[in-house]
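The complex is shown incomplete by one protein chain, all other protein chains being positioned as in the whole.
Going by the order they are written in, the chains are A, B, C, D, E, F and G; count residues from 1 in each one.
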Amino acid sequence: MDVKKLLEQVRDGVVQVEDAQEALKNLPYEDLGYAKLDHHRKLRSGFGETVFCQGKPDAFLLEIYKRLSERDGEVLGTRASEEQHRLVKEAVPQVAYDPISRILKVEKEGKERKGLVAVCTGGTADIPVAEEAAQTAEYFGCRVDRIFDVGVAGIHRLLSQRERIVRANCIVAVAGMEGALGTVLAGLADCPVVAVPTSVGYGASFHGLSALLTMLNSCANGISVVNIDNGYGAGYLATQINRLAVK
Amino acid sequence: MDVKKLLEQVRDGVVQVEDAQEALKNLPYEDLGYAKLDHHRKLRSGFGETVFCQGKPDAFLLEIYKRLSERDGEVLGTRASEEQHRLVKEAVPQVAYDPISRILKVEKEGKERKGLVAVCTGGTADIPVAEEAAQTAEYFGCRVDRIFDVGVAGIHRLLSQRERIVRANCIVAVAGMEGALGTVLAGLADCPVVAVPTSVGYGASFHGLSALLTMLNSCANGISVVNIDNGYGAGYLATQINRLAVK
Amino acid sequence: MDVKKLLEQVRDGVVQVEDAQEALKNLPYEDLGYAKLDHHRKLRSGFGETVFCQGKPDAFLLEIYKRLSERDGEVLGTRASEEQHRLVKEAVPQVAYDPISRILKVEKEGKERKGLVAVCTGGTADIPVAEEAAQTAEYFGCRVDRIFDVGVAGIHRLLSQRERIVRANCIVAVAGMEGALGTVLAGLADCPVVAVPTSVGYGASFHGLSALLTMLNSCANGISVVNIDNGYGAGYLATQINRLAVK
Amino acid sequence: MDVKKLLEQVRDGVVQVEDAQEALKNLPYEDLGYAKLDHHRKLRSGFGETVFCQGKPDAFLLEIYKRLSERDGEVLGTRASEEQHRLVKEAVPQVAYDPISRILKVEKEGKERKGLVAVCTGGTADIPVAEEAAQTAEYFGCRVDRIFDVGVAGIHRLLSQRERIVRANCIVAVAGMEGALGTVLAGLADCPVVAVPTSVGYGASFHGLSALLTMLNSCANGISVVNIDNGYGAGYLATQINRLAVK
Amino acid sequence: MDVKKLLEQVRDGVVQVEDAQEALKNLPYEDLGYAKLDHHRKLRSGFGETVFCQGKPDAFLLEIYKRLSERDGEVLGTRASEEQHRLVKEAVPQVAYDPISRILKVEKEGKERKGLVAVCTGGTADIPVAEEAAQTAEYFGCRVDRIFDVGVAGIHRLLSQRERIVRANCIVAVAGMEGALGTVLAGLADCPVVAVPTSVGYGASFHGLSALLTMLNSCANGISVVNIDNGYGAGYLATQINRLAVK
Amino acid sequence: MDVKKLLEQVRDGVVQVEDAQEALKNLPYEDLGYAKLDHHRKLRSGFGETVFCQGKPDAFLLEIYKRLSERDGEVLGTRASEEQHRLVKEAVPQVAYDPISRILKVEKEGKERKGLVAVCTGGTADIPVAEEAAQTAEYFGCRVDRIFDVGVAGIHRLLSQRERIVRANCIVAVAGMEGALGTVLAGLADCPVVAVPTSVGYGASFHGLSALLTMLNSCANGISVVNIDNGYGAGYLATQINRLAVK
Amino acid sequence: MDVKKLLEQVRDGVVQVEDAQEALKNLPYEDLGYAKLDHHRKLRSGFGETVFCQGKPDAFLLEIYKRLSERDGEVLGTRASEEQHRLVKEAVPQVAYDPISRILKVEKEGKERKGLVAVCTGGTADIPVAEEAAQTAEYFGCRVDRIFDVGVAGIHRLLSQRERIVRANCIVAVAGMEGALGTVLAGLADCPVVAVPTSVGYGASFHGLSALLTMLNSCANGISVVNIDNGYGAGYLATQINRLAVK
Partner (left out) sequence: MDVKKLLEQVRDGVVQVEDAQEALKNLPYEDLGYAKLDHHRKLRSGFGETVFCQGKPDAFLLEIYKRLSERDGEVLGTRASEEQHRLVKEAVPQVAYDPISRILKVEKEGKERKGLVAVCTGGTADIPVAEEAAQTAEYFGCRVDRIFDVGVAGIHRLLSQRERIVRANCIVAVAGMEGALGTVLAGLADCPVVAVPTSVGYGASFHGLSALLTMLNSCANGISVVNIDNGYGAGYLATQINRLAVK
């Protein structure tokens, strides 16, 4: 159904008001321009569509990368494998892959980066998740400061970076095992802390459950938590917060 | 905003088609008659509003019972206490309370009951949850056959009721502890079985978790599960299924 | 023991009433025709035997497919691998395999499909489980409408399908991660919703536990839950409900 | 140790450079003005000290309220009981208590409120936690829009509030049971969503665990989670985000 | 339906063989004497009916005690409260109550006790559960040797009782907290060990879960486990085993 | 230290009583003949040593099989792989392997089997665990009756075997998924039931946890539980019980 | 049996060597002086018996306090209630009770305290558990330094106490909620850290589980964990470690 046409018919007396009213009641939501509005929102807000690559069938993945890189000139994919990289590269040669973060993307050159997001990790094993967060935030236009391997078991390492930490508009705290990094960061800084538990650890870490519970139970103010290993989600949220600050 | 008025203005040339189109885009959903439609759906389907009494502040509870009993002549409330009964009775004298099911209701007389729902329990301690299911189904217009205390530890008790069981359009299986009743019932009957785990038990029943897992892992076909102690939900669902059969 | 023969002997005075009474007391259950009755029930109800292929030894699987396809002309197998497909195909060439749903079946042509079951998914990763449900329902004689990728994170996608959704006699809601699809569907429609949590997700999805708990705790009426990834169970149950409606 | 005095002694040649260097190595941290700096940070950022009242001994609680209300003219206490209210009121008559949110506070009059935080709930039982969040955000200087009882089981209630929702700088989504509210909100709006699971529910809600897992596994972007029932933490975090937007 | 009468009618030619065959197909199970057989089994095996008193409504409890004590001259009730004792005593004055085991029973005098069951506990706090086991076994005719407070933290206490332990036909091992008693006992003795985890403990004992897991993971041979705090179940099972030995 | 020698020295006056008393105080336990006694106990009771093969290094496994088969003429090994079979066979050619139960054993011919243990399973997938139990019981001298695939979803299959079931001295009930088999068996029979949960299943079976909880919460009397998949433990325990009956 | 007497009989030729050897084989362990040795060990090591008061019947508690205070002049009881205090005080007037730690003790005056144990807490709500640890260590002869309310959310509070912390031979770290205190302490100090999770917190702290997992997953070296709220156990262990240092 075409709303504009219906309204013209009402104007021209071809359709009665009551009939038009009835038609509008059952109007599919997208006919209200809702979906387009949604599409506009994405473009306006600068958050283009992203792809969770893991487990995607090859043909489907290829199609998405081709279509999005043609339409938008950009694609951000997460949790991609080296095999998926090779697959996509044949059809979309400008695609770039980072084996640490497992991000597979096509990105426009010369994007301006604004504000500041600090991405911190407890240990070196948390870096893949942290890079997923950092590169997501960079893709969406944030300046990012990486402060890695500052876990609380050696508190002086963290404290020595205090000046860099307090400059950020948003801090992403990535940590596995005991996961206490977020609490100490939230105690040092004034800005929101997005905590990402990682599945790094063994035994009673229960694949990230330990770090997750630690972060949810933080005694500090100004801290919230995303899913285990969800670097992308933290990077996205940090971008939203950073944008509010630089608007 | 009034859609009818807008359309009249379009018809009369007071409002341009483009402006009307824009206005409709941001139309609050209820102005589309959506909420009314929803209200109509409830009346048409025969499922009036119900009240989860537990924890409701007194003033709020009283207001709901007064308003609904006036508007609809009926109210179904679940998990009500004896105190709530006394409170409501002063303002709505026709309210009736059943201390077993903890249902507090105003019900029209002479309602016809159709079809057949069988409500079975494993033990006598499961009866309060079963009664919540049975009385909910009756309130919404089902005939109900109560078959209590037929747990699988004494399988002959259950088998001796086979004829009553297979006559139903839907079976509600209420059981705590090991919760195997639903599986045996689904093996005996052709109709859907709605399983309700109860928190009856102690130790490793973990407040109904044991029965819940048993029911979810049933080897039988045609069985699904609702929340622990959720007699109301099972009664509602059984009513929906029974109605499909008697339509 | 042959009941008929025994009764004839009683009639003919060959066996005393008391002796016959004693014999009947210990009558094996199947001698009562129970098992046959059971067999008849299956044929009458249209639910032939199905095979859970995963983990079945090759020889056993082959034997089942050969015997059932000869006896009934039909077999429905779930969770079959590509290897099992090749194995069975050599002996039963008419067998068909769908790698998405992992269903391996022999099906009579020209079966009539009645009523309507809607099978919905939250995302594309839930499709394998949804197809197991949909194809099971189709095998047992339902018309199925597939409404995929309508998760609640983009609620307009779901709402735009409202008209298709409300036409069904039963809705199967398949979703992983946060699993809220079933609740929204049950709020939109009048018919029973069978919710299937999937193991899609990572981290705190705990292999489907998150979606399972969400679905069990649904605030909506008319929803029940089957085991994680149990598309077959949902399809079977939806068929039972759909049949009650089309009888 | 007094740093200023030490430096004066170095200047005056009373203390050798090497000895001063040694002394500074073991300098207690607060002598660096760190604690004061911390105190300044609190005053500067506008987040005064708050009190978790639950379980505090009477004498201790009284002392805190007296001291803070004298020093700062303001105190924010959470999870206070009616008894604690009466106790404090005798010594600090200007204290105000809200039995819904259980907030016990002394607040300066005429505080300006800026920006906009939307606090939404799934049901009416979630309101106490939501009020804790809303009043915390108001105490710290936010304008708050309360949008209660818009759970996803009746999605039209939520959609009809879309315009109010998208105006906020930060959304607090408070929900128990299946907890899907946050996902739908994050799908509708561009701003960060802070999700608060509540312990509202029964059975397999496991005291809020179900809602917590739902929220952590959200398919939507831009959502993070705080501890179960932690309205205060959500209000604090929303304030931080709102301030970044209004700076 | 009366089977004897039916057979007589067949004999007398009043009923056709085919009609009788049909009638027998739907014969309720109890008409086969099944239930009576079951009743006989209870009497023959010496295990009369028992009552789980906890949560039983007063009227129901009273009725059961009156009926059973009249019919059988004996009743065994578990988990009874002091209030229930007083209630029953008025109607059944010969009832006896033990506040430790919370057993409320009517027992015939002069019952012979045979064989030997050893009931051991880890600590004194486990004694209520152990007494429930011991008195259950005694009620059903076992000789019982109580060996209490022999937990593995002081292994010499246990070893000094080795002679008493190895004489039993069955050992009941009752322990909370770390629950290792059963393993050591099974290592010392040749007979079956029934392990009863208790909810004694705090913190990470998780209401008996810790002891339960310990017992299920025992490295020793000849040990099995019943539910947390299920002294009755252990006593019943020990009686069955002891009887096999003394037959 | 040699106790006999010490006593001879006391007798001969070479060692003083006080010195001997002191020496005995610190006597290593095995010098008391304890370990030998233990060894004797094993031989006397007929339970020779058994080997848990899984994960054993090759050299160690080989050594054990060689030594035990030479010393005792018998070895029972569980959870052996096909590779381990080939390895051992080269050195111990009389070893026999069963790929279903994964038992690798050397067994004397012509062993007499006494009494009766019934081993039942819910489904065919439970057979490997059941065979481990059955063959363990047979190895230790029991007669075993295998009653497989009698799960409660088709209760008539189980009931038709009632006569075989009630003949046993001990029943082993092996079941995964909902695990209700043990309860129904314990309700039918008088003898002890040893329930073995299996890890058969998927989704909310949580690798056997569901069946384990079901069995622990059984409403029936005379049932106890061993670890998930612990067929060996059940077979051992059933043997102990069966021996008490046949002594 | 009297070992000395037996040996004398051997010496005197009254008992044969072989008969004595046999008698010694079955010698109850305590006759070897084992229990006495054990008793001696307690006295020698300075760890007298202690009493877990919670749940002890009054008569039993009274008896223990009377007997131990008479025999040893000292008793240490934990988890005592105010009622238990009043009860014991009547019979043992010198008993002292501390309502914070819930320790009820009789202690000799003028005990020397050696070495140094630091007892630290994250918050003020952890103090009851910390006091149980501190007073236990003091009772057993340690000097104790209490460093309370130094949680990691305000890391400067902890760092300002570094000098006091590093002086200890053993640190007890008591913390609930996110429980990260132990990790930071172990990173600052060289000595063993005994971490005590507390049940302080709400929501996803799950009664101390969160802090427990945090502590078990600590990235720091030199840290171990005791049960939730087990202040006594930590104090005891700290005493053992402190003694090794001061010996």
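Here is the rule we go by: a residue touches a chain if its C-beta (ideal position, glycine included) is under 8 Å from a C-beta of that chain, and two chains touch if they have at least 3 such contacts.
Fair warning: this is a prediction, and the values are worked out from it, not measured in the lab.
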Report summary line: Checked against the full complex, the residue among G:169, G:183 or G:198 that touches the missing chain is G:169
Query raised in the report: Looking at E:135, E:205 or E:224, which residue reaches the missing chain?
Result: E:205
Requested in this report: Could you list which residues of chain D touch the chain missing from the display?
Outcome: 3-4, 7-8, 10-11, 13, 17-18, 20-21, 24-25, 27, 32-34, 37
Report summary line: Contacts from chain A to the absent chain lie at residues 124-125, 154, 156-157, 159-160, 162-163, 202-205
Report task. Determine and list the chain G residues touching the chain excluded from the picture. Result -> 41, 45, 47, 169, 190-192, 194, 212, 216-218, 221-228, 233-234, 236-237, 240-241, 244-245, 247
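Keep in mind that, in the parts below, only the chains that are shown with their structure count from here on.
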Report task. Between chain F and chain G, tell me the centre distance in angstrom, where each centre is the average of that chain's C-alpha atoms. Result -> 40
Query raised in the report: What whole-number Å value describes the gap between the mean CA coordinates of chain B and chain G?
Result: 54
Report summary line: Within chain G, the set of residues that touch 2 or more other chains is 34, 154, 159, 203-205, 209
